[in-house]
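Yeah, one chain of the complex is gone here, protein chain that is, but the others are all in their spots.
Order as written gives the chain letters A, B and C; numbering starts at 1 within each chain.
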């Protein structure tokens, strides 16, 4: 195997990337900020901040609070709305030469469909990621994507009207991740992003207040990695062959490899990019070094290669 | 208010404790280990490891793996079974003079009922905590307590046959914590513990193996605190007046106060006790200092006192 | 903007503060008053985000050429760690970041207001204003004598200085606002600059609006990155045309802002934080005389 030809390139359900490392939604700026801080040709793809039909001012500040090895955030999805995004931000993002995955979010089926339409025929759009962590205006539920029926409905509608790959980003903190992922994929989504940030809260005891202007928020950062790995592992076992983008707590190449071993096809780097804008490239380099150390050719060669006992659900085994 | 008489004592739905700080299940040993490491009279209560009907050898080692500000664990609920527990471990735990909450776990309604019966008439039992994170043998689901109907059924049955307060420990990583808590309380549970450790996984990339002998495990430690606070906050708002024991990531008095502000009546300290056996007492002392700084008399005076905008679900607000 | 592994040349305790001098020629060369740097925390800590510090000194010439100085007010784990860093350790620093203070083209009399560690950025600005032949007067405030940053430096840089401490241990007793009106008179102020906690900035803004004094202030908001990636650090700023406001990122569109356009109530109100847009819409803020684009020079 000395002459093995090694490449980091991956094809995740039609989303072709030079490395299996994306910048997660909301952590990549608006197209011009990363220039000079990182070599953008060596980033697999950039996921845009979540775009909504109408523009949003977003949440009041503070929008972030640090917690142990993590942060609680709530930007309130500040974004210029889909029309301004398509007119201004999308071309700017595309100019970086990194494939652009556009994250879309709405409160109703109709909004998701309108967002998808607005992106059709735009060559800059390499894929769509469906943010399902918004409140469900139609069903009056706090988080739309916690119900398989809604995931089906929305992922199905988006997939039907999209010509590019569609990834459903399953909300964090759901007990039935595999069921929600199945709902997305069976209704037409190309794959899933596992997972969004789970709902969280940070409190300022001195001032008897929530840390965030929006009160509640979402957890991100290294603290999350064990939850991400578990979600990826469960979905990869329940739905073999489903393209999975891991998101949550990936900071180093080792973290990324752990996700691949658990079943991911590629990883997203969010919080770590905020701390170290070169992280997405360094993570990819470290993956390359790992592949070399294991003498394999491609990230897909380690995918789902976690050695586990033959038996069934791990939880159950452990409890016998 | 200069002459305010301050006390840490709390009555959580009939569970009376000298401080609002318990040692969490699985982190307090078997009755003799804490002697000499901490003044046990100053611990609110000890929750026993989870007891099952039959004895369990537990999971293979390694049973823990460190993660960023947390750990993934799976002991497999090693325990001597209910009869040996009642005969040997319970009296030993009770001899410490700290109130004992017995954690029970089963795979079927019948097992929970048998466990409850085995504890009846034992004066050493100050309360029962229902561990709902076990696999459901009857419904063949990986985690019993993720379904409201099962929570109702089991919490109801335990509560009906128990003369002491009953707390349902809602599994971590559930999207509808408030719904599950409501199911427990409406069917008779005194209150809830929020939450159990969420399902997690730790991977050893070098050896292509799971870190734990049991493969999958559960996350604990400071990393969890923002999730715990959110769960407590949601349940306290949805079910005002419900006794809540916060569990997950409490390490300092400030963490504890944050939980109280979010709506908890008392807190459990698990991982932090493993690291610092005096933590439960120090946490209580720090709570006392906080109460003094705010010039209030009792932990219940800060309960749910987080200042929040009048409106509805915080997620929704933030997103407008 | 550059990223550097910068060696700490020296550290110095100065009253309540610690100053750190780094060898970071690429950043020092470019840094202007009002800009800041983002310093990475050491690996393995549970606090993970970069910390942000205004540039206090950036030496391009002389024996200190290539060095960069900033001032740490230790108030938490990140600043506490930095305040205890030692010479010869290296820091991962990104900078200079943000929009610097602009200098008036024509107006001459500048009053500079600093509270606490705000003085670090204000003294750097004063040097550059002096180099442009402006008149500089200062009002410096702090809770106590210990927290007045380099009062001698303030004297050296300005025509007149008013020092105010909350406990009266140095200068007058009170806050910068108590001394500001008189200072404005004395200096015949034409332009005001300020770096201070945001509640103080808000009061300064009101004064400037009332007196129609063009002003620039350096704001602080919690930052996730410091270079525009995350939209954490926004400040609501009124559009010039009255069509509403934008949530501008303090890290790329600030930290220096026109205080007359900042919607202070919306930004700083304690509770409820979730403000509805007022029925009348957002106030229309037009430029004051001398505050239009053309009046400033980078």
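Just so it is clear, a residue touches a chain if its C-beta (ideal position, glycine included) is under 8 Å from a C-beta of that chain, and two chains touch if they have at least 3 such contacts.
What you see is a predicted model; the values in this text were computed from it and never measured.
**Q** For a quick check of understanding: of A:222, A:280 or A:299, which residue touches the chain that isn't displayed?
**A** Within the whole complex, the residue contacting the unshown chain is A:222.
**Q** Using the touch definition from the top, which of B:11, B:66 or B:83 touches the missing chain?
**A** B:66
**Q** If I consider the whole complex, including the chain that's not displayed, which of B:214, B:229, B:262 or B:291 touches that chain?
**A** That would be B:214, which touches the missing chain.
**Q** Against the chain that's been left off, what residues of chain B make contact? List them.
**A** That gives, for chain B, the contact residues 26-30, 32-34, 36-37, 49, 57-66, 68-71, 73, 75, 78, 209, 213-215, 221-222, 271, 273-278.
**Q** For chain C, which residues touch the unseen chain?
**A** Residues in contact with the chain left out: 44-47, 77, 81.
Here is the rule we use: only the chains that are shown with their structure count from here on.
**Q** Tell me which chain's centre, taken as the mean of its C-alpha atoms, is farthest from chain A.
**A** The most remote chain is C.
**Q** Per-chain C-alpha centres versus the global one: which chain is nearest?
**A** Central chain: A.
**Q** What whole-number Å value describes the gap between the mean CA coordinates of chain B and chain C?
**A** Chain centroid spacing, chain B to chain C, equals 46 Å.
**Q** So, what's the distance in Å between the C-alpha centres of chain B and chain A?
**A** Using C-alpha averages as centres, the distance is 31 Å.
**Q** Residues of chain A touching 2+ other chains?
**A** 59, 68-70, 209, 214-215, 221-222
**Q** Counting only residues that touch at least 2 other chains, which ones in chain C make the list?
**A** Expected reply: 46, 271, 273-274.
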